[in-house]
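One protein chain omitted, others in place.
Right after this comes chain A.
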Amino acid sequence: MSTLRILVPVKRVIDYAFKFICSFSSLTFLQIKPRVNPTKTAVVTTGVKHSLNPFDEISIEEAVKMRERHIKEPSKFNPKVDEIIAFSVGPTKSIETLRTAMAMGADRSIFVEVKEGEEPESLGVAKLLAKIVKKEKINLVLAGKQSIDSDAGSVGGMLGGLLGWGFAGQACKVTFRTPSVCIVEKEVDGGTETVEGHLPMVITADLRLNEPRYASLSNIMKAKKKKVDKLTAKELGVDVGRRLLTREVTEPLPRQGGGKVEDVDGMIKRLKDLVTASL
């Protein structure tokens, strides 16, 4: 295959960023901290700001960069990008996430709708993706390395397994040696490791792969006209039933700050006491 057909799975998650609150006297940071509902069955998601999972932004950016590199300088190192398809599974509002992906440069989207709170777990998502891959003749899946809500980090690896494709996780650099041979530098414990794989492949993006762009207003407007195909898990023939049941969610015991000391001597004294006490 000489051209790239890229699938980019994206997820709508609780926004991770700081909120800035300006007041006359000071600038305060208010972090969005997830709250557990009173029955301890789930995290409160209604009325909470959501956005595109940051690792997924990075994977879209990479797909778009691949296209731009080809347009600027077509060569075997910059293969042609045929199509970039964004995919999401989630409640209705996930369409906003797909619009963001299309505003960043995805050509069209595929959306599998489920009820709020009934989002499939990694294995179900991977199975849906595997079907889309075959349906759309995808040869490169660019996914985020993890979603910042469930922190499981398993969809990409599972998809590689289901399809029998090569998998390079936590990529920080992706280049091509030929249009079908990809060189991926991966973040590993203690440094990086570089592997060479043949397309089709699944690659998951680390934070350092690139700096995602902001969608311009005109691109946001254009994205509204791009196509979103709606499908159901049933139509795709996938059982997205959960294998992992959440029994309880709790907030971790808060850590109490131990107060401040006046100077370095005070710190050393306190450290001595604390370290001895914790042994």
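The rule we apply is simple: a contact is a pair of C-beta atoms (placed from the backbone, for glycine too) under 8 Å apart; a residue touches a chain by one contact, two chains touch by 3 or more; residues count from 1.
In the analysis below, contacts and distances are computed from a predicted model.
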The complex's invisible chain, by UniProt name, from "NADH dehydrogenase subunit 4L", "Probable electron transfer flavoprotein subunit alpha", "Light-independent protochlorophyllide reductase subunit B" or "tRNA methyltransferase 10 homolog C": "Probable electron transfer flavoprotein subunit alpha"
Contact set of chain A toward the excluded chain (per top definition): 14, 16, 18, 29, 31, 33-34, 36, 43, 121-123, 126, 146, 148-162, 166-167, 169-170, 172, 183, 186-198, 206-208, 242-252, 255, 257-261, 263-268, 270-272, 274-275, 278-279
